[in-house]
Structure formats: structure tokens, C-alpha cells
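What follows is a short report on a single structure.
A single protein chain has been removed from this complex, and every other one stays in its place.
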Amino acid sequence: MALDDRDTATKLDFKVVGTRPPRPDGIDKVTGRARFGADMTAPGMLTGRVLRSPHPHARIRSIDASKAEALPGVKAVVTRADFPAEVPEDVADVLDNCMAGDKALYDGHAVAAVAANSAAVARKALKLIEVDYEPLPHVTDVDAAMAPDAPVLHEAGGDETVPEGHSRNVMSRVQFGHGDIDAGLAQADRVIERSYRTAATHQGYIEPHACLASAGPDGQADLWCCTQGQYMVRDTCAAILGLSQGQLRVTASEIGGGFGGKTTVFLEPVALALSRKAGRPVKMVMSRAEVLRASGPTSSSSVDVRLGMTRDGRITAGFAELRYQGGAYPGSPVDMGSMSAFAPYDLENVRTVGWDVVTNRPKAAAYRAPGAPMAAFAVESAIDELSKELGLDPLDVRLKNAAREGTKASYGPTFPAIGLEATLEAARAHPHWSAPLGENQGRGVACGFWFNFGGNTCVSLNVAPDGTVTLSEGNPDIGGSRASMTMMAAEELGIPYDRVRTVITDTGSLGVNDVTDGSRVTFAVGLATIEAARAAKREMCRRAAMIWGIDEEAVVWEDGAARPSGPNAGEHPPMSLAEIAAIAPNTGGPIAGHHEVNAEGAGVSFATHMVDTEVDRDTGAVKILRYTVFQDAGKAVHPDYVEGQFQGGAAQGIGWALNEEYIYGDDGVLQNPGFLDYRVPVASDLPMIEPVILEIPNPGHPYGVRGVGETSIVPPLAAIANAVSAAAGVRMTQLPMSPPRVLAAIHGADDG
Amino acid sequence: MSQIHVTTTINGDATEFLCEPEETLLDVLRDRLGLTGSKEGCGTGDCGACSVTVDGRLVCSCLMLGAEAQGARVETIEGMADGDDLHPLQQTFLDHAGLQCGICTPGILVAAKSLLERNPAPSEEEVRYWLAGNLCRCTGYDKIVRAVMAAADDMRRAS
Amino acid sequence: MVKVRLWGSLAEMTDGRTEVEVEAGTLRELLDALARDHPGLKPQLDRGVSVSIDGRVYNDAWFTPIAPDSEVVLLRRLKGG
Partner (left out) sequence: MRYEAPDSIEGAVGLLARTPGACHVLAGGTDLLVRLRSETLEPETILDIKRIPGMHEITPEDGGWRIGAAVSGAQINEHDGLCADWPGVAEAVGLIGSTQIQGRATLAGNLCNASPAADSVPAMVAAGALARIAGPDGTRDVPVAEVPTGPGKTSLDTGEFIASIFLPARPERSGDAYLRFIPRTEMDIAVVGCAVSLTLDADSTVDSARVALGAVGPTVVEVETAAEALVGTQVREGAQQQLATVCSAAARPIDDKRGTEHFRTHVAGVLARRAAAIAYARAKGDRA
């Protein structure tokens, strides 16, 4: 069902929601007991390893695995020939990415895999597999890949949206917007036109991909893995391997970070294929180098912006052309970038054009608000530069143009109640905005927008005979969602937090749950949890009515107990949840509530970030001095973990802005596949990050909840670029703003 | 292939194991002894998720051979709580939401314990630099640093 | 009849019209009618779209009601991280 008939009366008097209880998985995680992807073992288990292409682009003429197969201890070798020749269209690229077909399309592309009785034997076996490669010309840069004479990855080329005459590496084109750009620019007092570039970055979860597969000749299979969605893994692997979904049971381990990168499969189908062939369980764990070379980073981008503004700060027109490379297969998030680029603003004339381009790099996977940070970097930088040129306050300019309820969004629809203005007002009123700055220091602000999702959700709430409650849900808990679900169930049932335990089930125990992505879990699973609790309450009221011999309608649930209500209910002492549960066998059997929904209709989310930086003019080094995040959470269920999402997104954005990048050599080989040279922020790089939670209730959720997980990575790139540009006295238009790049910009400005 | 026989002490328990020469201490802990609390995030000493102490010294167990543990005293996350009594750091990480996904948490707790044993009153900057070898991708380190400082306070008050 | 706003590059498949009108009372009827009346849209509809109805985004829920005065906007299929 859709949610148009849902209870949208937003609850205000919370007892549990909004407090900060300890998380239910906490003890396991501080004692080392929690079991993550690589922590599971099985009797008779083999070790699986992948052979990867050393070439960025090569035809695979043949693969001879006979020597590897003959090595004592090797139990199975698989290549693409061990997978079905035909798979459903929607998983064809996923399969090709997990195991190359005719061509290896990037450095690190899987070409074969072995299962052996030890890691040492598996390693040795990989060296015995003979692959006859025919190296082909390669391209890793998005603009170079669009050139007419660029090496072509896929002969078939792009879809019907790509105009004639483009490189076959252009897979699709999108365009959004309304109004007349030229007319709008003509009304402007000043127009700027700038080009921006961002490097590809990786989600950088600390836990490498890992799984343990066990498949039998009867078609039944079990898989344990770290993933953002066990149902996605089940359905994708079943489609790739020709298994039935019901025969494959997938259990999600504790997950050591995902950020979008674990919303697809890499090792899982390979492990299942190896296990099926070897007849033994197979465990596979990626090395960090494999994670960086072959799991999904996000796109690198090249974006042109034209923006017109009047002297008093009104944006008269905004145009952006976005080119994202999504690695070796179509599907970069350029469409999302094109929709979100100008979404924070109420513009009469706005247009974005997006190009999805393939290159010889690993297939891009989702990364926290996929596509939006790069677009916001370009647009928010241009707004900042124009504001400064016109001598205007950058927060005032944003407030003057801010989207609000009734604004026709740049991507089409009309906004309902949204929180952007509230974040801007809060930013302007915050002491950070008026704090003094020293020499070589600069302050930057930027706004960000992200969609939130709902999606397929199925939860079950079971009342135990002693009156405690187990909530079963099907979404891996990345950042504390079990705590939030427990809180919402306790709130709704009117019982203490510690009387509820939330567990995450395997695919066999609940209906389909969409992936933990799109900031959907607290919103959608929370909504289903509330509805499941309400169903259980209705049942408990019915049981109480039977006991009291009165109409069901004459019983209400208040403060954790059924109570008679209304003129004909009579006098009965309230019956608590525990009392009703204890006699459930006498009144009709076990008490449970469940809820299944495709929870569509989620709201959108906005944030404003403010950052102070200091630039060392002699070395180009940038220091983050102070950072404040202002974001609308709708309703913060567990404020600690809402703050954690704000802080974590800002930190990832700081890495993206300053030092993280995929560096390819001229040979098309990734030069920095490790945490030594893929430089994520370390503790000493960062200051405290102050989270300011605003609560503008989402009318589409009974408690007013909005998703909060992704929006926090959208503004930092631009906010930091604006701050560094102010501190260095020169506009930075390319990320990362690594010291050599900042120093070169300072020297360029000095020379000019 | 000849395996090496190693006698060592792990979390106070006398322990013997056989290992291949190339196996790291982390491999031994995880795959031979079932102590999977120490995590492998990189295998190259860049993330700190495998942090343990050896003879009181904080190290990455991925950068040490299992054979080198001969005669040593190894402490891992599994030995941090005393029965059901959590170490003050474990408690403050729960109280201050010092973890999100939790994969870096064991390494950070072991590293932070080693810091507080040397420096009972570290400044924020000292905490940040001491923990610079422990990557966390979820939290932005804010609540981690607060949790360590809070544990230091609690431990000073208790002593 | 329901007015449906199209994104820019879709308009190229409908002879440049950025808004089309179809007879539909639910999301399912809307998607069927679009594919029938505007075959140029079919490849994109088959790849999947999201639909904003009065400011809320829907992907699959066929029986979501649509009123004649509803604001209906086709969107690229949303994806998240």
C-alpha cells in the first residue's frame, strides 16, 4: 500500500524517542564479540581468492587453469565459463563486474577465482592460472573518454538519449529544469562561468568485503556476508547463478561500514560458485588493495556552471553541465547530481544537463547521497564567488534564494514543508558565524540537498510470555538503527526501552526489505515498526475486551496497558502488556504484530555547513579549524546517532575535499590502492564537529522522522572550498585541494 | 612445510599454538585461536583495527609474525573487560556513542587503554595524535575523543 | 486527465513537450497510459522511473491514487547510498 492513509498526526509528547539510551549491540562491539563479515567460520571451510587483471583494458583470449587445478589443495577454480551464459538484463553488468567476460575493463577486474584448503595454497594457485591477454588502449579520465577518438569500452554504446556524434563511451544523457537560461542571464548584473573537477573517492569503510558461502548440488545455499541488504544479495546472486530466491538464504553479518559501497555484490556470487563446484563452504575476504581496486568508488566529475545574479543577490539563472564517469559500466549518479545541483534554490530559470560516461575504472557504487556532493561543490562554489564579487553576505544570498514550501524544485516537483531556511537562519544566528578569523584563515558556507527514500519494508514484533518484546527487522544496522527501532517500539507500546530487543533476521525470516540506503531505515523501518506495534496493541486490546466481556472499541491502549474507555466499558483495572502476554494461550494464542509496506513518499532533507580553515601559504597545507553542521532531522529519535551521522558525513566530506583521490598512472593502473596513499582523515586531522539538530517534522511520518544519513556529505566539499579560497586568496575549483594543488594555485595567483 | 611451535601468554592465559612462518600474529589470533575481536582493515599497519599490546607495547598485530610472539605477553580486546565488569573506556564508548558500525572499536579501545596507562590526563590533541593510527570512517572521531577523555576523567576520579 | 511533467531529456521523446496529459486515476494507470500514448518514453519507463505526486516520491506503488489536479512529475529512478 501507499501511505496516503497513514496516520500523519505527528506525535509530540515522547517518553523514549529523543532520549539517549545505550545501544543494544554496544556490549558486543566494545568487547570484540560482535561478528562481522570475516569473523564467521564453517566446518570444512576453504579459502577463496580472486585473480585480477593487471591491465586497465584487455581482451581475454583464453584462460588456462589446468596447472592451478592440479595443485594439491586446490578444490575449485572458476572463471566466467562457470556462470550462466545468459542472465537477466538487470544483473548482466553486475555479473560482468564480479567476473570478467570477453574483456577485462579495469585494473583489478576479476578474471578467475580459486578455492583451496589454505590461503597459502590459494595464493600459489592464482600464480599458476595462465591468462592470455591482448592489451587494448585505455581511458580513465571522464573528459578524455568523451572525446570522439577515445578508446571504446562497449561497442554497443549509449542509449536513445545520447545525441548523434558522441563517443560510444557516453551511455546516457539527462536534462532537468525549467525557464529560459539566456533570458535569466540577461537579467543578471553579473554572470560567472566556471569549470570544476572532482576526483573519484572511495567510501572507505574499514571492513573489507567478506563472505562465507555454502552451496549444495540440490540448489540450496546459505550465505553469510557483510552487506547493506541481505535481500539484494539474495536476489542478485540467485539471478546470476540461476538459483531460486527461496533456496538461497542470506544472513547479514554485523557490517563494518558501507556508505553505499555495500549496496551491491562483488565476492558473493563468486563464493557461491566456488562452493558449488568444490562441494565445501568457501570463505572469501578482500584485501584492502582489492577493496580499492575493485569495489565501487564514486564517480570523478567535470562540471561547468553558469550563474547570473542581480546586485541585490537574486539568482536570475543557473545552468550546469555535469559529466561523471561511472567506471566501466553505465550508471554513474550523474542523474542524481543533475537533479540535486540547484535543489536548494527557488529559481525561475534553471537547467542541468548530465552525461553518464564509462572509463577503464572500477564500476562506481553508491556513495552517501550519490552524485550530489560533486554537483553541490560546483554550484555552491559559483554562488559563493558571485556573492563575494558583488559584496554580498553568502548566507543572505542563500536565504534570499532559498527553496521553501511551494517552491517548484529545479528537478520538477513542488516542495512541501522543508527545512532549508531553518538551517540557514540557525547558521546565521550561531556564534560560529560571527567569530573572528586570524591571518590566512577563511570561513566558508554551503548548502546541500538530498532525497530520502522509503521502500519495501517488513517487520515483525513478537510478544514473549513474560511481556518482553522482540522486534525482527531485515535491515543491517550500520550506525545504531537497532537502538532507534527499539526506541520507537518501546515508545509505541508504552514499555521501557530495555523490555524490547531488536534483531536483524536472515532472508528466510521476513519478507523483502530493501537495502539499507537512501537514508531510509529510520524513516521506513521506523514507520513499519510503529505500525507493527500498533497492530500488536490492537490485538492486546481485543484480548482484554474478551476478558472483560466488552466491545473491542471500548478498550484503549495507554501507558503500556489496555484500559476500558468510554461510557459502556465498565470498571476494569488496566491490564499491562505483561499480564496480557502471560495468559495469551488462554485468549487465542501468541501475540504478534507485523507490518509490510512499500513505504513510499519520503520527504527531502537539507543542511547548511560552516567551516573555518587555515592555509599555510608556504606549503599549501590546509587545516580545518572549526566545523559546524546545521541539518533538519525531522525528529531525532536517538540524538547521539543523528549527531554521529552529521559528524561522519562532514568528516568524509573533509577527506574528499582535501586529500582523498584515486590516482591513475598513464598506464591506467591505480597507484594508491592502500590506506597509506588513499588518505582518509585521521583523528589528528580534525577538530570537534559541532552538530546542530533542527527538527522540522516530516508530515509523512507518524513521529515526524526524516532520513539523516546522507545529506551531511553534500555541503562539505563546497563549504571547505569556499573557506580555503577565502583563506588562500585564490579560488579553488578542483578537488582534492591537496597541498601541491593549493600551493600551485597560490603561486599562480602570485605570479598573475 | 614445517610449522612453528609457539608458547605465549594471551590475555593472561598460557597459550600454545602452531603456525606457518609467514602467518601474522593477527592471522594466528583470528584463525587459529578464535580471537576475532582484532580486525583486519588493511593488513599493512595503516588502519589500527588489529591493535594489540605485546609486552605492554601497542602494536599492529598484522605487522608482527605469529612466531615473534614466543615468550611474549599479548593483550587483545577480548581481555579488556574483567568478566562482566567493563573497562571504563568500554563504558564511556557506550555512554558517549563512541561507535557507529563498530569495526574500528576494538582497535581504538586497545590503543586508548595503552594511552591512558602512560598518560592518565591526556589533552584532546594528545588523544588525537595517539589515535591517528586508528582509522574510523563513521564518526568523524568527535565522540571517540570525547569518550576517551571521559574515561580518563572517570579513571582519575576512581584512583 | 492528469498533467504529467517530464524532465528535459524525456521531452525529446515527446516531440519537445515538457508536459503531457493522460487519463489516469492511479500510478499504474499513469505509467500504462504514458507508455501507450507516448511510445518514445517506453525505453525509459522500462528502465524505471520515480514519480512525484503532490511532492511525495513513489517508485512502484501501483495503486497510489492520483487526483485530476495532482501535481505529477516524472523523475529519474532515485538511488541512494
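The letters A, B and C name the chains in turn, as written, and every chain counts its residues from 1.
In this text, contacts are C-beta pairs under 8 Å (C-beta built on N, C-alpha and C of every residue); 3 or more make two chains touch, one makes a residue touch a chain.
These numbers were taken from a predicted model, which means no experiment stands behind them.
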| item | value |
| --- | --- |
| Among shown chains, those touching the left-out chain | A, B |
| Touching residue (missing chain; options A:70, A:183, A:435 or A:744) | A:744 |
| Contact with the hidden chain (one of A:23, A:679 or A:731) | A:679 |
| Residues in chain B touching the chain absent from view | 2, 4, 20-22, 24, 43-46, 48, 51, 54, 57-60, 62-65, 67-68, 70, 111, 114-115, 129-134 |
| On chain A, residues whose C-beta touches the chain left out of the figure | 123, 287, 289, 618-621, 658-659, 663, 671-672, 675-677, 679, 681-682, 684-685, 738-740, 743-744, 747 |
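By our rule, only the chains that are shown with their structure count from here on.
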| item | value |
| --- | --- |
| Cα-centroid distance, chain A relative to chain B, in whole angstrom | 29 |
| Chain B and chain C, separation of their C-alpha mean positions in angstrom | 54 |
| In chain C, residues with contacts to at least two other chains | none |
| Junction residues of chain B - those touching two or more other chains | none |
| Parts of chain A lying in touch with chain B, wherever the complex brings them together | 20, 22-23, 25-36, 38-39, 120, 203-208, 254-259, 285, 287-288, 478-480, 640-641, 643-644, 647-648, 650-652, 674-676, 680-684, 686, 688-689 |
| Sites on chain B touched by chain A in the complex | 20, 22, 30, 35-44, 46-47, 49, 76-78, 80-81, 86, 90, 93-97, 99-106, 109, 124-125, 127-129, 131-146 |
| Touching residues (chain side chain C, partner chain A) in the complex | 5, 7-9, 12-13, 18, 43-44, 52, 54-61, 63-65, 71, 73-76, 78-81 |
